[in-house]
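Pasting a structure here, questions to come.
All protein chains but one are shown at their positions in the complex.
When the chains are written out, they are named A and B in that same order, and each has its own residue count from 1.
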Amino acid sequence: MDLIIGHYNYWLVIIIMMTGFYTVISQGNLIKKIAGLNIFQVSVFMLYISIGNVKDGAAPIIESDVTVYSNPLPHVLILTAIVVGVATTALALALVVRIKESYGSIEEDDIHNQDHSL
Amino acid sequence: MMKHNLILRVISKFMIPLIFLFALYVQFHGDFGPGGGFQAGVIFSAGLILYALVFGVETAKQIIPPFVLRCLASLGVLIYAGTGVASLILGGKYLEYGVLASTQVAGQHLGILIIELGVGITVMSVMLIMFFAFAERGQPE
Partner (left out) sequence: MLDSLIGITLLTLLMIQAFAIIYLRNLFAVIMLFGAFSFISAGLFVVMDAVDVAFTEAAVGAGISTILMLGTLALTYGRNEEKQEKKSSHKPWLPLIVVSITGAMLIYGTSDIPAFGDPQAPAQQHVAPYYLEKGLSDTGVPNIVTAVLASYRGFDTLGEVAVIFTAGIAVMLLIGGRRRSTRRNTESGDDDET
C-alpha cells in the first residue's frame, strides 16, 4: 500500500510515456508521429520534476519565511531540455514539409511504396 | 490576411502592447520571480506572431525585416559569449562574472542580467525566423 501511495504518479507518467511511444512506432502519419514524440518528451520531463519534488516544499525562490524548498536542479535541467525539444520539433516539422514536397504525401505507407530503399 | 474579423483586429490591437510589456517584465524580473531569458523571448515572439496572423505576414515583415532578425539572432549569442570574453579580459576566468563590477555579488548580478538579455534576444529572433519560414513557404514565387 505504501508502494502505491508513494509511486502512483510515476506509474501514471509511465503510462503516458508509453502512449507517446506507441504513437511514434505505430501511427503512419508523420505529423502524428511528431505529436507522439512530444508527448513522450513531456512525460519524461514530468518524471524528472517529480523526482525533485519535496513534500510541503515551496518553489525554489528564496523568501524570508520559507524553510523547505523544492530541489532546483531538475528544474534547470528540464528548462534546457524543453528549449532543445522545441528546436528538435521545429526541425522535424521542416523536414516533414520537405518530404511532402519530394514524395507528395506524408503517410508512411505511401512514402515506402514510392521509395523502397527506406 | 483577415479582413472580416473585426473583433480579432480590435482585441489584438489592444493586447499586443500588453504582451510586449509582459515579456519585458518577465525578462527583467527573472531574478526575483519565475521567468528569465527563454520565457521572455518566447512571449515577445508570440506577440509578434499574433500580429502577423491578424494583420498579414507582409505587414509584420515591415516591422521587423528578416535581415534584422538574422542580425539579432547572432547578436544574442555574441552578447552571451562576449560577456565571457570580457571576464577574461578583466582578469578572471571565462564566464566568471565576479570581476565585471566592483564587488563579487554586484558583478554576478550584472553578469546574469546581461546574459539573460542575450538569451532573450536570440530566442525571440529564432522563433520569428522559424515562423516566417513556415508562413512563406507556400506562397508562389
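Quick notes
Following the convention adopted for this analysis, a contact is a pair of C-beta atoms (placed from the backbone, for glycine too) under 8 Å apart; a residue touches a chain by one contact, two chains touch by 3 or more.
Keep in mind that this is a model prediction, so the values were computed, not measured.
Where subunit B meets the omitted chain, the residues involved are 26, 30-36, 38-39, 42-43, 45-46, 49, 70, 73-74, 76-77, 80-81, 84, 95, 97, 104-106, 108-109, 111-112, 115-116, 118-119, 122-123, 125-127, 129-131, 133-141.
Contact between subunit A and the unshown chain involves residues 2-3, 5-23, 25-29, 31-32, 34-36, 38-39, 42, 45-46, 49-55, 57-63, 68-76, 78-80, 82-91, 93-98, 100-101, 103-107, 109-110, 113-114.
By our rule, only the chains that are shown with their structure count from here on.
Subunit B makes touch with subunit A in their complex at residues 32-34, 38, 123, 130, 133-134, 137. Subunit A makes touch with subunit B in their complex at residues 59, 61, 79, 83, 90, 93-94, 97.
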